[in-house]
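Every protein chain but one is kept in place in this view of the complex.
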Amino acid sequence: MRRRFDHRLPLAAIALAFFALPILYLASLSFKTKDDVLSGAFLPGTVTLANWAQAFEAAPLSTFTVNSVTVALLSGLLTVLITVPAAYAVLRLRYGWQRLSDVTLSSFMAPPIVAIIPLFYLLKGAGLLNTVAGLVLVYGMVNVPVAYWLITPFLRRVPVELEQAAELDGAGPLRRLVSIVLPLIAPGLAATGLIVTILAYNEFLFASVFTFGNETRTLPVGISLFQGDRLVNFGQMAAASLTGIVPVYLVALFLQRFLVQGLAHGGIK
Amino acid sequence: MPMRERHAFSSPRDAGEGFILKETTMALGYAADALTTPEFDADGFRRLGRFLLRPLWLAPVACALIVTTLYPFVFLVALSLSKSSLGKPFRAFAGLKNYALALGDGEFIASLLRTVAYALLSSAIQVAAGLALALLLFTLLKGGRFLLSLFLLPLMTPPVMVGVAWKLILAPAGGLLNGTLLRLGLVDEPVSFLGSAALAWASIALADLWQWTPFVAILCFAALSSLPEGVDDAARLDGAGPFERFWYITLPLIAAPLAAIFLIKLIFAFKLFDLTYILTYGGPGFATTTTGFSIFRLSMQQFEVARAAAETLIFAALIGLVTLPVVRLHRALERREA
């Protein structure tokens, strides 16, 4: 019986190595001594924890982290609360303007740079510039099109008969959404919530313009400032970056089932 | 008893036109039903109440769209016609002067060309790479699904951190790439990857590819999973080799989703900002200054918000112009299938 060598396995291994490399290198750098960094080797010669301690001294990383997590969670929640009832009303109840779906999606096409000046003045006028609340509001609204796009296929797949049965049982639209539809689309809801939360966590442009004090800055902004310093210390930068990456990776690893599902179903039909 | 609620499911798609008229008539119908019933009609009033509450379902999204899209565009149009600075907007009417300034600026035009070229090219490369990765994982079956979730990680990494990681890899002194090249004797002295225009673009493209290819691969994987059952086996029996099966069977069947994936990636490519900010800050010179980045500097560092507004609108129009053919292509491919 022939057993041919499967050439796909090494290819997959190479791909995996390529995608793992930068993160592994960051991890390695964060444990390297200052002199060791200059070797350009992949693995540290001697292992030190100094970078981690210094990174947290050099910048208020814990404040940044708290800000980032707060902004991400609250804005993610806000996005879902805004989007899901509307998507349900448009797609299933046929309330209102059917083109809302298209309009929502096309508003997603404009790059964020378009909104930056107008939103700057809006936040300034509302006294929300340089506040966590301001960022929560901005992210909560900006990510609505993405959430709409992600939740749509899940909503469409709920069998109409279930809702009709509930309607005959006397359930009004809100009750149908809460007791019938939401439990059925729970995985999609989880995926949508997760993705918009991560998007908010990762965002840089708005955060860099709408915040300008350490007490309101998020991790991406904080870390971008690191490299403006006179003395760029590779090890510290790596440690600081990893600090920002670890929370998302933990979430991604524990909830990857939802993430793949949500992304894979997302409106490419 | 009126039973209008029942129509919620069966009514044909509202085409938009005649919509307001229809809604008004329905509201009047509910009110009339509720009021003309001799005894108190709780059901009728509930139905009327529900009907009047309908706008509330949509109001939050409408509000979000107004704040993030409609208002910015109106604001930008006004701003672009004014004489303004960041601190003191709308000081005077300036007519089309800002547009003239923008269009007369060679550096701005160059940034537009760079941005469009980069968006198209990088999206094409990433869709090709993502499809290849998806095909690889797809044929590995069960193991592929597991690997697929590992490939989520680049997508989840904050772009600023992606930039930092690649900057450290590409660094002339102590960077992994230069260290490796030197050790292998492939170069005699460190290469300044971010120091020349071509290499700086290549570096951005590499980091961008690292971040987005897994996303493209996940979407391609989903498209491949939706291929009809048995068709690939049938083609194998018909004598089609791997390349022929890809070319005659797989590719035509995923053409429509592939166009959609390209479109999505194109939209993201136009949003490229964080990576250039961290890796090159638009340099060397203006070599990697995308339009988004140039608008950012013009408004937030030089405070020329009026001209930045004009440039933003020109940029938005250009994006529409570039993406429209892709939207058309996607529609055509979808229609071919239906």
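Per-chain numbering from 1; labels A and B assigned in written order.
In the analysis below, a contact is a pair of C-beta atoms (placed from the backbone, for glycine too) under 8 Å apart; a residue touches a chain by one contact, two chains touch by 3 or more.
One rule holds in what follows: contacts and distances are computed from a predicted model.
A.B. asks: Select, from "Succinate dehydrogenase / fumarate reductase flavoprotein subunit", "Lactate utilization protein B/C", "4Fe-4S ferredoxin-type domain-containing protein" or "Multiple sugar transport system ATP-binding protein", the UniProt-recorded name of the complex's unshown chain.
C.D. replies: For the chain not displayed, UniProt's protein name is "Multiple sugar transport system ATP-binding protein".
A.B. asks: Using the touch definition up top, pick the residue from B:G195, B:P252 or B:G320 that touches the left-out chain.
C.D. replies: Considering the complete complex, B:P252 is the one touching the chain left out.
A.B. asks: Could you tell which one of B:L53, B:A100, B:V187 or B:A234 touches the chain left off the display?
C.D. replies: B:A234
A.B. asks: If the hidden chain were put back, which residues of chain B would touch it?
C.D. replies: The list for chain B reads 228-231, 233-240, 244, 248-249, 252-253, 336-337.
Definition applied: only the chains that are shown with their structure count from here on.
A.B. asks: Which positions of chain B touch chain A when the two form their complex?
C.D. replies: Chain B reaches chain A through residues 5-6, 8-9, 11, 13-16, 19, 46, 50, 54-55, 57-58, 60-65, 67-69, 71-73, 75-76, 79, 86, 89, 133, 136-137, 139-140, 143, 145, 147-154, 156-162, 164-169, 171, 173-176, 178-180, 182-183, 210, 214-215, 218-219, 221-223, 225, 257, 260-261, 264, 267, 270-271, 273-274, 277-278, 291-292, 295-296, 299-300, 305, 308-309, 312, 315-316, 319-320, 323.
A.B. asks: Chain B touches which residues of chain A in the complex?
C.D. replies: 8-9, 11-12, 15-16, 18-23, 25-26, 29, 37-42, 81-83, 85-90, 93-100, 103-104, 107-122, 138, 140-142, 144, 148, 160, 163-164, 167, 172-173, 198, 201-202, 204-205, 209, 219-221, 223-224, 227, 234, 237-238, 241, 244-245, 248-249, 251-252, 256-257, 259-260, 263-269
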